[in-house]
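Moving on, here comes chain A:
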Amino acid sequence: MIRETYVHYVAAVYALAWIVTLAYVVILNSKLGRLERELDEIAGLLEAKADG
Partner candidate 1 sequence: MRRFGERAALAGVDLHVGEGEFVLVTGPNGAGKTTLLRVLATVLRPSEGAVSVGGHELPRAADKARPRIGYVAHGPLTYPGLTARENLELYAALYGVSGDLVAPALDRVGLDDRGRDPVSEFSRGMSQRLALARACLHGPSLLLLDEPTAGLDADGRDLLREVLAEPGRTVIVSTHEPAWFEGLATSEVPIRAGRVAA
Partner candidate 2 sequence: MNRRAFVALVRKDLVLELRGSEVVLAMVTFVVASFVLFRFGLGGGRTAGGTRAATGLLWVAIVFTAMLALARTFAREREHAIWDGLLAAPIDRALIWLARSCSTFVFLVAVQVVALPAFWLFFLQDGPAPAYGVLVAAALLADVGIAALGSLVAGLASAGRAREVLLPVLYLPFAIPLVLGAVSATTGTIPPQTSGLHTLERLGYLALYDTVFVLFGWGLFEFVVED
Partner candidate 3 sequence: MRDRTTAARLDRATCAALVTAVLMPVALGLIFFYVPNDADQGFSQRIFYFHVPIAMTTYALFAWGALNAARYLWTGDLSLDLRSYVPMHLGVIFGTLTLVTGSFWAKVSWGTWWYWGSTELNTFLIIFLFYCAYFMLRFSVDPGEKRARYSAVYALLGVGLIPISVLAVHLGQDVIHPITFTDHGAQMDGSMLFTFLMALAAMLSLAVAMYLVELRGKRLDEQVTRLRRLAEGTR
(Lines give C-alpha, C1' and ligand atoms only; values in the text may rest on other atoms or scores of the structure.)
Protein backbone atom coordinates (compact mmCIF):
# COMPACT_ATOMS: atom_id res chain seq x y z
CA MET A 1 0.00 0.00 0.00
CA ILE A 2 1.72 3.16 -1.09
CA ARG A 3 1.03 5.70 1.61
CA GLU A 4 2.21 8.89 0.00
CA THR A 5 -0.75 9.18 -2.35
CA TYR A 6 -2.84 10.05 0.68
CA VAL A 7 -1.34 13.49 1.07
CA HIS A 8 -4.39 15.12 -0.42
CA TYR A 9 -6.51 13.40 2.23
CA VAL A 10 -4.46 15.04 4.94
CA ALA A 11 -4.89 18.37 3.21
CA ALA A 12 -8.63 17.68 2.92
CA VAL A 13 -8.95 17.09 6.67
CA TYR A 14 -7.21 20.30 7.65
CA ALA A 15 -8.99 22.28 4.98
CA LEU A 16 -12.27 20.90 6.23
CA ALA A 17 -11.53 22.02 9.77
CA TRP A 18 -10.97 25.55 8.55
CA ILE A 19 -14.03 25.52 6.31
CA VAL A 20 -16.27 24.48 9.22
CA THR A 21 -14.86 27.21 11.44
CA LEU A 22 -15.26 29.77 8.69
CA ALA A 23 -18.84 28.64 8.03
CA TYR A 24 -19.53 29.01 11.74
CA VAL A 25 -18.22 32.58 11.76
CA VAL A 26 -20.28 33.44 8.67
CA ILE A 27 -23.46 32.02 10.24
CA LEU A 28 -22.88 33.94 13.43
CA ASN A 29 -22.24 37.06 11.42
CA SER A 30 -25.54 36.72 9.58
CA LYS A 31 -27.24 36.25 12.98
CA LEU A 32 -25.72 39.48 14.23
CA GLY A 33 -26.92 41.20 11.05
CA ARG A 34 -30.46 39.92 11.66
CA LEU A 35 -30.30 41.12 15.27
CA GLU A 36 -29.23 44.59 14.16
CA ARG A 37 -32.13 44.80 11.71
CA GLU A 38 -34.56 43.69 14.43
CA LEU A 39 -33.20 46.24 16.87
CA ASP A 40 -33.64 49.02 14.32
CA GLU A 41 -37.21 47.88 13.78
CA ILE A 42 -37.92 47.91 17.52
CA ALA A 43 -36.32 51.34 17.86
CA GLY A 44 -38.69 52.52 15.08
CA LEU A 45 -41.66 51.06 16.97
CA LEU A 46 -40.67 52.82 20.16
CA GLU A 47 -40.18 56.15 18.42
CA ALA A 48 -43.59 55.80 16.79
CA LYS A 49 -45.02 55.06 20.22
CA ALA A 50 -43.23 58.05 21.73
CA ASP A 51 -44.59 60.45 19.08
CA GLY A 52 -48.07 58.84 18.91
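As a selection rule, all candidates are chains of the complex that A comes from, given by their letters.
In this text, contacts are C-beta pairs under 8 Å (C-beta built on N, C-alpha and C of every residue); 3 or more make two chains touch, one makes a residue touch a chain; residues count from 1.
What you are looking at is a predicted structure, and each value in this text was computed from that prediction instead of being measured.
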### Chain touching chain A (counting every copy) in this complex, out of 1, 2 or 3
3
### Query
Which of the residues in chain A come into contact with candidate 3 in the complex?
1, 3-4, 6-7, 9-10, 12-14, 16-17, 20-21, 24, 28, 31-32, 35, 38-39, 42, 45-46, 49
